[in-house]
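First comes the structure, then the notes that go with it.
Let's turn to chain A:
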Amino acid sequence: MIPISYYLFLSLALFSIGMIGVMTRRNIIIMLMCVELMLNSVNLLLVAFSKMHHAQNLGTDVGIDGQMLVLFIMVVAAAEVAIGLSIMILFYRKMYNVDVKSLNRLKH
Partner candidate 1 sequence: MLLSLLILLPLIAGLCLTVIKNEKPLGFVGTAVSIYSLVYSIFLLFAQTPVDTTVLFPWFEIGGIKTNIALSLTGLGGTMVLLTNLVFALLFLYFFSIKKEYSNTFYGLLLIAYGGLNGVFLAQDLVLFYFFWEIVLIPIYFLIGIWGSKKTRISANTTFFLYTILGSMLMLGGIIYIGFQLKPESFLLEDVMKVTAPFGNLQTLAWLFLLAFAIKIPLFPLHSWQPAVYKTSPTPVTVVLSALMAKMGLFAVVNWYMNMFPFSCEMYDNLLYVVGFGLVYASLIALTSNNVKKIIAYSSIAHLALIFMSLFAKSQMGIQGSYFQMFSHGIVVVGLWLSVDYMQRRYKLTDIKSISGLATVDPAIAVFFTFFGLANVALPLTSSFIGEFMMLNALYSYNPILCIIGCSGVILSAAYTLRLSTAILFGERENVSKKVRKFPTTLYLIFGIISIIILVLGIYPSILFNLLEK
Partner candidate 2 sequence: MNPEFWSLIGEKAALAGIMIGFALVVAMYSTWAERKVAAYIQDRRGPDRAGWGGLLQPLADGGKLFFKEEITPRHAEKFLFILGPTLAMILACMTGAVIPWSTGFEWGDRIIVPQIADINVGFLYILGVLSLGVYGIMLGSWASNNKWSLMGGLRAASQIISYELPMGIALITILMISGTLKLGGIVEQQMDGYWNIILQPIGFIIFLVCAFAETNRTPFDLPEAENELIGGYHSEYSSMKLGFFLFAEYINIFISSVIIATIYFGGYDIPFVNDAKLTESIGMNWMAVLHFLSLFIKACFFIFVFMWVRWTIPRFRYDQLMDLGWKKLLPLALANMLITGLVILWFNN
Partner candidate 3 sequence: MNIILTSALSGIIFMFAGFVLKDKRHLNLLAVLLFVAMIVSAVFQLQGCEILSGKYPNMIETDPYRVSFFILLSLVGIYYTLMNRYNFSKPGSKVSDYFALIFISFTGIAVLASFNNLLLMFLGIEILSIPLYALAGAAKHKMRSTEAAVKYFLMGSFSTGIMLMGIALIYGASGSFLMANITSYAFDFQSIYYLGWVMLVLSMCFKVSVAPMHFWAPDVYDGTPTVFSSYMITIVKGAGFMTFLTLMSSFKITSEIVADNYRYLLSFIIILTLILGNFSALKQKSVKRMLAYSSVVQAGFMMFALFQISEQSKYALLFYTVSYGIASIVLFYALTQVKKDSYKGFNGLGKKSPVLAFAVTIALLSLSGIPFTSGFLAKFMILSSAMEEPSNLILVVAALVLAVLSIYYYIKVIIAMYFRKGKGKSIKLSTLSSFLLILGTILTVALGVYPDLLKMLLNCLGSI
């Protein structure tokens, strides 16, 4: 049994990578992928926690909902990706790039 803290640190590390990626990268696609990384690190953590809680209360339903949330996160992530990509295509077709530096029309 791998201790929960390993999962915790792994997923926090992944999460931080994603977060830093969103904040520092300039390519919108990569930012989107970093967001996905964040979501998936959460999925990992949720599954780990769910397993942990289940192991603590064997024979009950405890811990099931963690995995349920994972499924929901996947759906939501898909929906977000769908809308995000649509927006990005819209953007790309106007600007011919996907650089956040081009997002400067609303600056004052």
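The definition used in the following text is that contacts are C-beta pairs under 8 Å (C-beta built on N, C-alpha and C of every residue); 3 or more make two chains touch, one makes a residue touch a chain; residues count from 1.
In picking the candidates, the idea was that all candidates are chains of the complex that A comes from, given by their letters.
No experiment lies behind these values; they were computed from the predicted model shown.
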Of 1, 2 or 3, the one touching chain A somewhere in this complex: 3
Of all residues in chain A, those that touch candidate 3 in their complex: 4, 8, 11, 15, 18-19, 22, 28, 31-32, 35, 38-39, 41-42, 45-46, 49, 52-53, 56, 62-63, 65-66, 68-69, 72-73, 76, 79-80, 83-84, 86-88, 90-91, 94-95, 100, 103, 105-108
